[in-house]
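For reference, the structure I am asking about is given below.
Yeah, one chain of the complex is gone here, protein chain that is, but the others are all in their spots.
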Amino acid sequence: MKFQNRLSALAAVALVASLGLTACGGNSDGASGSSGGGKTTVTFLPKNLGNPYFDTSDAGGKAAVDEFGGTYAEVGPDTATPDAQVPFINTAAQQGVDALVISADDPKAICNAIGTAQSAGTKIVTFDSDTSPDCRDLFINQATAEGIAKVQVDEIAKQIGDSGEIAILSAAANATNQNAWIELMKKDLAADHPNIKLVDTVYGNDDDQTSFDKTAALLQAHPDLKGIISPTTVGIAAAARYLSTSEYKGKVALTGLGTPNQMREYVKDGTVTSFALWNPEDLGYLAAYAAKALVDGTITGKEGDKFDAGKLGSFTVGADATVLLGDPYVFDKSNIDKFKF
Amino acid sequence: MTDLMLRPSRVSPVQRAAGTVLRSREVAVAAVLVAVILVTTLKSSSFLFSSDGWRDLLLTPCILVPLAIGQTVVIVTRNVDLSVGSVLGLTAYLTGRLFLDHPGLPIVAVFVIGMLAGAVLGAVNGVLVAFGKVPALVITLGTLYIYRGIFLTWAGSNRINASDMPEGFLNLGTASILTIPVLIIIALVVLAVVGYVLWTARGGRELYAIGSDPDAAKLYGLPVTRRVLTAFVVSGALAGLAGVVYTARYGTVSSGAGYGIELQAVGAAVIGGVAIFGGSGTVWGAAIGAFLLVTINRALPIVGIQDFWQQAVVGALIICAVVLDRVLSVRQARRLVEARELS
Partner (left out) sequence: MTSSVLTRPDTPATRTYASYSRPLWQRVLLTREMAVIALLVGVLVWSNLNVPNFNGPLTLYFLFLDITPILLIALPMTLVIITGEIDLSVASVVGLSSVLVGMLHHDAGLSIPAAAVVALVVGAVCGAFNGFLVSYVGLPSLAVTIGTLALYRGIAVGLLGTTAVTDFPEKWTTLAQDRIGTSSYPVVLIPIAVLAILFALLLHFSPFGRGVFEIGLNDEAAHFTGVNVERTKFWLFVMTGTVSALAGVYYTLRYGSARGDNATGMELQVIAAVLLGGVSIFGGRGALHGVIAGVVLIGALSSAMRLESLTVNVINIVIGGLLVLSVMSTSLLAWLSALTSGRTNGALRLGRRRQAAMHHRKGDQ
């Protein structure tokens, strides 16, 4: 190889090495001056951006942060995968934010990144979808998993006459909350509804087009299907849209977790009879206040700790450092117009 | 066999025409498509015979077919256009925004604006490739990133929802004329027009010449820069059309719209007989290839194979198609050399 190329290669190595060493010089203590006086910084990291459910919940979080005078930021990946969430956790650690409010795409995969953030002084609060309990400081649960599973199974049983084939259209295959609910649904079906058979579980990855196509495939592959449960707001909206233009409208029941705004026209035109949810705005609001309480030291996540959550009142931390918001609520034609989210 | 190349053929013209058609790649791919449909219908008759099944069979490829046609036009000139997925996403979002911000717009105007936007984006590619003398692979790789970035920055975390669009447009997604969905009729019309121009017009034939041997084309005096630029503009315009069709079919546009579909478009063209090194292949083959890919995707879960394997099937098909092309061309070259040495 030419002499000047070798020379330039050596020069390059020397230059970059020297630069690397100078940058290395800033190797001060890990817990850099993050929240040294001033506003509490809270960053929301949902499963993915562009999901109306998280838009609402994060808006609730923003309202809370504005109320207690902190700084709010929302970041997130485009696809609901855990390795896409890791860079944002890393950036939050670098920026030294006070609290990170996460809806996790996987129970264990992001734990390493969370560990680095925690050692940089960030408090970690999970909401909506948990990580494994040793990874985070607090979990805000919207309702008990048993309650969420039961309400959906009850609704579908009511609508198909308690017997027949059903299928589940879920979100991402690893999402903690989805898997918890599906497990409980299977148990509930086995215990209380022996004539209902769960024939398939498909995954729409919280992507609208994928959920749409998967619904079409479900109906093609199982011509005797009587009902579909979709415990994800993106999935149920896409499935409703497909069903309303298909010949199965009215013949295949659809229920699950959906937002009133997205589902209103399908409830009105008869594709969907009823579905359930809680108020995501309240969930985000509560999560932000819980994060503030952690940062201020008002609570430490121990069972029995009490803290105040603005207009929602006062809450107590339960077992496993979990805070419960309330119960799921069933929407149908009679009450859907009252809600605007 | 060498006799056929040395003396006038003893076979009648009708037989020769029939022979060419039957031995063509397009017919082979169509035969595979029919076989796939038959096997799946045997397993579940509602795949073909229910009204939903028939409608979905024809409707689902309506997005990939224009993309495959546009990709063919570019591949024939010995280039490739990897940015069509991002162009699709951008024009799909543009369609939604047009309906949101200008509610009274007629649907035809939206189609035209979508295609024009796609044509402009394709023209950027064409200028960089034709005048910059840089391989299209690299340029379209860069514009793939850039266009998707522009799309996502413009959209932010907003999506276009079905409630944002007028009834008439959404109905287009499932409307049919004589049981054939309107969206696929649009795709077939485009296929007919582009196929006719590529086959008969001088500009179209020159694209094949440029792909077969760019240096000879330049020496021969063909306007290479202009033709390559036009090819990319056509590909962009068809990607824009696919974006409008996408919005009509799905009703919502999220940030992942069109992600990864460029490889399916290239795959459909390659399977349909378009040589990746340019110079041969027809848009009919590419369209049939697109139908085949989409139908296999829909047929897999019914036949009992998890549709996770769909991408593997596509990849295997592409490799088989390329190897087959190579084997056939080597055999053809060998035959010609023998004929030459015998004469």
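Chains: A and B, in written order; residue numbering restarts at 1 for each.
Heads up, the rule we're going with is that a contact is a pair of C-beta atoms (placed from the backbone, for glycine too) under 8 Å apart; a residue touches a chain by one contact, two chains touch by 3 or more.
Only a predicted model underlies this, so the values are computations on that prediction, with no experimental measurement involved.
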Contacts of the hidden chain among displayed chains: A, B
Selected residue (touches chain absent from view) among B:V27, B:L116 or B:L141: B:L141
Options B:W199, B:Y220 or B:F277, residue touching the unrepresented chain: B:F277
Contact partner of the left-out chain, one of B:G19, B:P103 or B:G315: B:G315
Touch criterion as defined above, residue of B:V80, B:A117 or B:I160 at the omitted chain: B:V80
Contact set of subunit A toward the excluded chain (per top definition): 1, 4-9, 11-13, 15-16, 19-20, 23-24, 26-28, 30, 32, 73, 75, 77-78, 81-83, 86-87, 90-91, 93-96, 106-112, 116, 120, 172-174, 203, 205
Hidden partner chain, residues of subunit B it touches: 80, 128, 132-135, 137-139, 141-146, 148-153, 260, 263, 266-267, 270, 276-277, 306, 308-316, 318-319, 322-323, 326, 330
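Note that only the chains that are shown with their structure count from here on.
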Whole-Å gap separating subunit A and subunit B, where each centre is the average of the chain's CA atoms: 37
Subunit B residues within the subunit A interface of the complex: 44, 46-47, 50-53, 56, 152, 155, 157-159, 161-163, 173-174, 250-252, 254-257, 298, 301-302, 307
In the complex, subunit A residues that touch subunit B: 49-50, 52, 55, 76, 78-79, 207-209, 212, 216-217, 219-221, 223, 238, 241, 245-248, 262, 265
